[in-house]
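In this view, the complex is presented without one of its protein chains, the others remaining in place.
Then we have chain A:
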Amino acid sequence: MAGLAAPWLSSCAGAPEDDASTGASGGSGGGGGGDLTVYWNAGHAYAAYDKVIAEFQEEHGVTVNMQKYQWDDLRTRLLSDLASGNPPDLVEESGGWVQEFATTGDALSLQEYVDADGEEMGFPEDWQPKTISRNSYEGEVYGIQLHLTCTMLLYNRAMLDAAGVEVPTTWDDFLDAATRLTGDGVYGFALNQDRSYSWPWLLQNGVRYYDPDGGDLLVPRDKAIEALQFQADLVHRHQVAPVPTPGTDYSGPQKLLSAGRAAMILTGPWDLAPIQQTSPDLNLGVAPALANDVQATVQAGTSVFIPRKAKNPDLAWDFIKRITALDVEKAATEEAGMLMPRLSWAEDPVVQENERYAAFAEGFAYAVDYTEDLRLTGKSGEINEQLYNTLYQDVVMNNTPAETAVDTFVTEARKVLDA
């Protein structure tokens, strides 16, 4: 019975066909009482946003129903709601969903709103250019970037100083540093169990996830194999990193760094606050991304979008304008260390005078949205979240030769693309 329940959520009958809320200001859902239902990531419930919500509620006379979820649960809930024709008014997404839901017709085009209000809010001129394309589909804007992050090398400065190790800049330097830092219950580095953390290495080796022209995956193949094998070797050959534990929690390396059990990790700004809270005395450094063939890292961050069948799209758009304002961005950064997509934010003294924020902000220049081409195939879920996950875990956890695992991945992924 339980097995039958999950897919049934997709088929709750009675989804209205003709209640799509379209149009910009003046369209449906103008407010004046009622609720604005917002799905939000549980880790992004900042006091800076609470202030915006309070003002919004007072001005519009509505209640903002902020429903907070972890990403996986948020997606499950959202897909169920979309299937039943009863979606929320606004959704924060983890990166990549905007285009996915735009292609399936579940996201509302924001182009008319942007045309009307873009200049006033500084969109798109004040947003990092890369954040526009990742939230657009067929020339129209479907989402607005809320946070912009990237993955950088975080290190325990005291450990590096004690070992006389310079901050690494290349793969060779990195391996040498990790080797020298390993010992006495401390690992030089800690890999994440989450597959997305493997991508800085692949990008630094010049690998593209999907080549839309050739229709091929992980190209150049030998470079992809080399990058994956390098990570596995850190664990199994050089033994400078513990084997990552499978699961859904991506905070393992952060906990090891905080506990003084790892000297270096790859992560984003979301781990700055937990490290500060659990280990306030840790002398944390943020280094630029490593370079092998090129210097590169993963671009990440969340966006907000309005479902096509949202009941209050106008209110939702007004909420977007308020929550992406520069002052709110700065307040959220000061409060939680989160990084933001506005160009003016990156130039602000709040960022420039903080060594850690500035280091991350510099990474935006070479950070890559590595799944963009794959997302546009509509097959990203199966290929990236299932098949690539298996590939990464097989190589790094099971120590399967990268060449073998990549061959299996490409064969299976091609089947998905051809289906």
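Note that a contact is a pair of C-beta atoms (placed from the backbone, for glycine too) under 8 Å apart; a residue touches a chain by one contact, two chains touch by 3 or more; residues count from 1.
Going forward, contacts and distances are computed from a predicted model.
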Inset, instruction - Report the protein name recorded by UniProt for the chain absent from the figure; options are "Integral membrane protein", "Branched-chain amino acid transport system substrate-binding protein", "Cytochrome c oxidase subunit 2" or "Sugar ABC transporter permease". - result: "Sugar ABC transporter permease"
Legend entry - Residue of A:116, A:259 or A:365 in touch with the missing chain, whole complex considered: A:259
Legend entry - Residue in contact with the excluded chain [from A:76, A:94, A:239 or A:295]: A:76
Inset, instruction - Using the touch definition up top, pick the residue from A:61, A:183 or A:246 that touches the left-out chain. - result: A:246
Inset, instruction - With the missing chain put back, which residues of chain A would touch it? List them for me. - result: 1-11, 13, 72, 75-76, 79, 83, 100, 104, 106, 193, 242-243, 245-249, 252, 255-256, 259, 261, 381-382, 385-386, 389-391, 393-394, 397-398, 400, 412
